[in-house]
Structure formats: structure tokens, C-alpha cells
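All protein chains of the complex are present and in place, except for one that has been dropped.
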Amino acid sequence: MVRGWPMHLEIVARGERSKLWTYLSPVLAIVLTLVTAAILFLLLGKDPMTALKVMWLDPLLTKRGFAELFVKGAPLVLIAVGLALGFRANVWNIGAEGQFIMGAIFASGVALAFHDVTAWPVWLAMIPAGILGGAFWGAIPAFLKLRFNANEILTSLMLTYVATLILLYLVVGPWKDPEGYGFPQSRMFGDSANSPRVIPGTRIHVGVFAALAVVGIGWFVLSKSLLGFKLKVLGHAPRAAAYAGFSTGQLTWLSLLVGGGLAGLAGMFEVAGPIGQLTPALPTGYGFTAIIVAFLGRLHPVGVLFGGLVLALSYLGGEKAQILLGLPAAVTKINQGILLFYLLACDLFIRYRLRLVVPGRKAA
Amino acid sequence: MDSAILVSILLSIVSASTPLLLAATGELVTERSGLLNLGVEGMMLVGSVVGFAVTYSTGSALLGVVAAALGGAAMALVFSFLTLTLLANQVATGLALTIFGIGLAAMMGAGFVGHPVPKLPGLHIPGLSELPVVGPLLFGQDALVYFSFLALFGTTWFLFHTHGGLVLRAVGDSHDAAHAIGYPVIRIRYAAALFGGAMSGLAGAYLSLSYTPMWAEDMTAGRGWIALALVVFATWRPGRLLLGAYLFGGITILQFHVQTLGIGVPAQLVSMLPYLATIVVLCIISTDRGRIRLNAPACLGRPFHAAG
Partner (left out) sequence: MGGAGGVGSAESPVVRSDSNADQPLLSLRGIGKTFPGCIANEAIDLDLWPGEIHALLGENGAGKSTLVKIIYGVLKPDAGEIRWQGRPVALANPAQARALGIGMVFQHFSLFEALTVTENIALGLTDPSQRRDLRHRIVAIADAYGLPLDPDRVVHDLSVGERQRIEIVRCLLQDPRLLIMDEPTSVLTPQEAERLFATLRRLAAEGCAILYISHKLDEIRALCERATILRQGRVVATCDPRIEDSRYLAELMIGAELAAPSHGRRPDFDAATRLVVAHLTRASDQQFGTDLHDITFDVRAGEILGIGGIAGNGQSELMAVLSGEVLADRSERITLDGQPVGRVGPDGRRACGACFVPEERNDHGAVREMTLAENAFLSGHRRRNLARRGIIDRLRTLLFAGEVVSDFDVRTSGPKAEARSLSGGNLQKFIVGREILQRPGVLVVAQPTWGVDAGAAADIHQALLNLADTGAAIVIISQDLDELMMLSDRIAVIAGGRLSPPRPVGEVSVAEIGLLMGGVHGSRVAHAS
């Protein structure tokens, strides 16, 4: 590519995409991220081996910790499966964070409205409410894109800021806990609004199994169904999708409604499970991290499951490193960003290979 | 209305608009070359923290501003290397840049939260700066405000009155044709991306050195994304960028004044205004598909790989 270099690498297109590199690329990206993280720890004056062990190994060593991996991973997987379907179709829903928040808000609305009801249908009713909230927030960019041709990346992202402000408004305003000593948060939900715990001694709740089910359904849709085929064609070649008669509008609606609905469901499980109330601390960036999960999982639901666990581990490790090593919380985000960088870089090898150009074989 | 209040409102509009104008001017040049860098938010954040840290440590605002530009450019270099050399998806890489930038800025800035620095000094021309209304507005701003206008006019002149600008537009219109003629598409896009990064860095520095003179996590609050929307609003023409940036600056300020007027609308709902306005404006501009297609660089977001 660069002329005049004595010896250099040239990027050459492959005839077919490399299956091997499709799966090797995320593994290599994870390894490179670990190496980079070690260097980063060294620069921060920590022993890199200890830091790596604390971040990436220790969280897995206890039963509780191992279970936490799934508790943290569940929302990531739920959101990322929806995003993966959309990204396949080139529908860039970047606002999953906002849809997550709206799902949580709608579900909380149900929980707070029936605060004094002690029967389990409250929790059950929160599920559709959460899905509805997220899907509603996802429907707005879909409508704006199809009706006004507005770019869904920007609209869905702007709506995330709006959702955050709605959340803030609710917890300092109408839904503020009257007995909360002025803290901006809602009342704790009643027991009937909490997700049933499944495995005693852990925080594993029904949401974890919902995530697994969604992975299965997502896999089926993507690899077996006409619908999944349509999404893939739209993503690869919109003109071919038009030729086949697949409706862009329908698929855009579907991508954003499903993506939003699943993000909303994740938000519902988050307030009904680990948190148990609506607080301004709800948005923790799951919606953005799920983008990384989707890419790391090769936009494939089963891959997303693994990607979700890796990123969940990065959250747990980050917390541990913060407590035990005094590393800043931002290290988690940096690691996540670097992971995505490496992944995108390694993906080069799926479509291209490198060729060493040795001088001396001069043409003409 | 009292002229002192009017001046203070106008001044605050200028300071709310300047970061948008800086970042959007840079992004406009990047997009004109055919490269879509969604990482403006991340580049701005890194610029804001680098600019603040250097100013705080050295006491020199000039060094801080230069460092912020370099910081933004360094982020853009990462983006360019991934998308231009390694042919990565531009949308995904831009998002990665933002996620990374948020984290990097938070880590670098952890030690600086809550420390103030002196606000960037304003221009002072004896006689002129004291004039009523126009004095502080025209002759009392800080250097970055003047630079934002200079950069905009310089960009307009470069794009439409120099051969280099013609080549840049040509690369954005058809990289294959530009390559066939023999223009170095990749190098030109690198240059455009670095300029965009540096401008985002300056926009960030303006926030942390002038707008609030202090640093806080996520202090850009979506301005990078609004800058991206402004480029669409301007239909990739610098002249309209000025209008867009000041329109949004105005909306941001309106928000504060609605709150102080005590109309009884909750603060959080009023704070949504800039974001909602962005959505509305995007819809209005984009709905004319023909105009978007006519003005958008034809190669925007498309990867380029020269075969052979």
C-alpha cells in the first residue's frame, strides 16, 4: 500500500470469507486486550499478573461470583440478541440504553401502582410492561426513519438522553419515595414485584433463563427462518432485498421493535431483580456495552451468549479491581473500548489476508 | 429587556454554540472526504480532559488548547487506522471510539474533578471592548470563539476555492474515480480525519477551559452527537453550519432561562429540549430525500480498498 518501502505488508482480498477467522478473531481480540490491559496496569504502577488475576480469574472462583456472571450477563445478552438481529439488517439501533431505561420505567410503573398487592401477577404484569416500554422507545426511531428518513443512529441516541431525563424527573418528582429522606429514588418494590430467585444462595433469577431462551429463539429465527434470511439479505445487499420483495420498512420496524422490546425486558428484570426500585443509578451503560457484546458474538445469538459472559466478567473484574487494587472504575470502560478496537481490527482477516511484499521482484 | 441581561444571554449563546461549531466544522471536513466518524463525542471528551489536565499542570492555557487538539487528533488517528488501513466498519469503529473515549477521559480526569482552572482569557481592546452590547460580544470573546469562526471561513475557502479542497470533495464523491486519476485517497482521508479529530479536541477544550472552566465526567453530554446531527442539518455545507450551531446554542440557553423564569416546568423536562430539537431538526431536513442525496458525499461511510 505504501510505495517505496523496502519490505512491507500488503492487504489482499480473499476470494471467500474465512470461516476460521470469523471465530478466531474474537479470541485473538480478547488475548490482545488482556496483553494491553497488563501493559496499562504496569503503567498505573500495579503488578500486571496480580491485576489480571483479580480482574479476570478471581470473580469466577466462588459459587456466588460465578452466579453473578450470569446475573450481570443476562441483561447484556438480552439486549445484544436484539441488537444483533438489527445490525444484521443494517439497522443501527444505538439507543438500547434508552430502551432499557424505558422498559425499567414502565415495569416500575406497574410495580408502584400495585405496590400494596401481594400476589405474584404483579411481577408477571411487569414483563409485558417492560417489553412495551422498550418497544415503544424503539418504535420512535423506526417511525422517524421510515416517515422522515431520519438517521436512526442519531435519533435513537438522542432518545437515550431523553429517557435518562425522564427517569430523573420521575425519581425526583412524582415517583419519589416519600419516606426516602429526600433521596432521588422510588420506594422499594413489594416482594410480589421481585423476580423469583431460582438457585438458592445466589442472585440468579428468572431473567437469566429468559436470556437463555431468547438466545435459543434468536438462533432459530436467524438460521432457520425466512425472517432471519430477510434480515441478512437486507444487511448484505438492500437492492437484492428489494428484488426479492422483502420490505425494508417491515424489517426496520421489526428490528427496532424487537431490539427495543428485549432491551426493555432487560430493564424490567434489572429493576425487578438486583435493584428492586427505580433509582438514577439504573443506567450503567448496559445498552452500550451490549453493542460490543453483539459484535464480539459475531452478531450471532449463540456467540452473543459467550460475548455477554466475557463482558459481564469485565464488569465484575472491574469492580473487584476497584475495591482490591484501587484501580479507577473507568478501567472497565477502557478495556471494553479496546476490546472492540481489537475485534474490528482482527476482523480484517475474515475478508483479507496479509501478503509480505519483498523488494527485488520488481515489475517491468 | 435590560441590555445587561440581553448581553449576558447573547454571550451565553456564543459560549454554548462555540463547541458545537468547532466539532461540527471538523466533522464536516471529515465527512466531505467520505469518512463517517461517529466518535465525535469520544474525541471531544478526550480533548476536554487533555486540555484541562495540561492547562492545570502547566498553567498555560495555550499549551492546554494545543494538547487538546493533539489529543482529539490522536483519537482520530486510531479511528483512521482501523477504518482506512484495516478497513473496519466505520459505524462500529466510531461507536468504539466513543465508548473508549468516555472511559479514557474518565480515567485521565479522575484526579482533576472539582479543581477549577482560570477561564480562557477574553480579548480586551481598550475602547472597543467597553462599547455597549457590541463591545463584549464582538471584542471581548476568548481566542477559541474567534478561532471557531476563522476555522469555519477557512474551511469554506479551502473546500470551494482551492485545488486541495476540490480534491477532498472529489474523494468523497467517488473514491474509485479519484484513485483512478491517481489521487492518494487513503492519505487524503487520514488528513481529513485528523483535522476533524483536532477540531473535536478543541471543542472539548472549550468546554473544560471556557464553558464551565472545570472538568467533570461525561461533561460533553451528547454535544458530540448533536454536532454530527448538525452536519446533516447543514447538508454538508459550511455556511449553514453556522446557523445550525447558533440555533442549538440558543436552544441550550433558552433551557436555562425557562428554568430561571420559574414557569413551573420541571428542570429535567426542559433539559430535554436540545435533544428533542435535534430529533425534530433531523426529521425536517432528512425528509427531503432528494436533497440529502444531492448533498451528501456519495462515498460517505463506504470503505475503500485499492485492488492490484
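In this document, chain identifiers A and B correspond to the written order of the chains, with residue numbering beginning at 1 in each.
By definition in this document, contacts are C-beta pairs under 8 Å (C-beta built on N, C-alpha and C of every residue); 3 or more make two chains touch, one makes a residue touch a chain.
Computed from a predicted model, the values in this text were never measured in an experiment.
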Which of these touches the unseen chain: B:114, B:132, B:264 or B:290?
B:290
Option touching the unshown chain, where A:45, A:245 or A:326 are the choices:
A:245
With the full complex in mind, choose from B:56, B:112, B:147 or B:195 the residue touching the hidden chain.
B:195
Identified contact with the non-displayed chain, of A:64, A:147 or A:224:
A:224
Chain B residues touching the chain left out here are 158, 163-170, 173-174, 176-178, 180-184, 187-188, 190-192, 195, 290, 293-294, 297-298, 308
So that we can see where the missing chain sits, which residues of chain A does it touch?
3, 12-13, 15-17, 224-227, 229, 232-233, 236-237, 239-240, 242-245, 247, 362-364
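By definition in this document, only the chains that are shown with their structure count from here on.
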Measuring centre to centre with CA averages, how many angstrom lie between chain A and chain B?
28
Taking the touch rule as given, give the residues of chain B at its contact with chain A in the complex, in rising order.
38, 78, 82, 85-89, 91-93, 95-97, 99-107, 110, 186, 221-222, 225-226, 228-229, 232, 266, 268-269, 271-272, 275-276, 278-279, 282-284, 286-287, 289, 292, 305-307
Within their complex, chain A touches chain B through residues 1, 11, 13, 92, 94, 144, 147-151, 153-155, 157-159, 161-162, 165-166, 168-169, 172-173, 288-289, 291-292, 295, 328-338, 340-341, 344-345, 347-348, 351-352
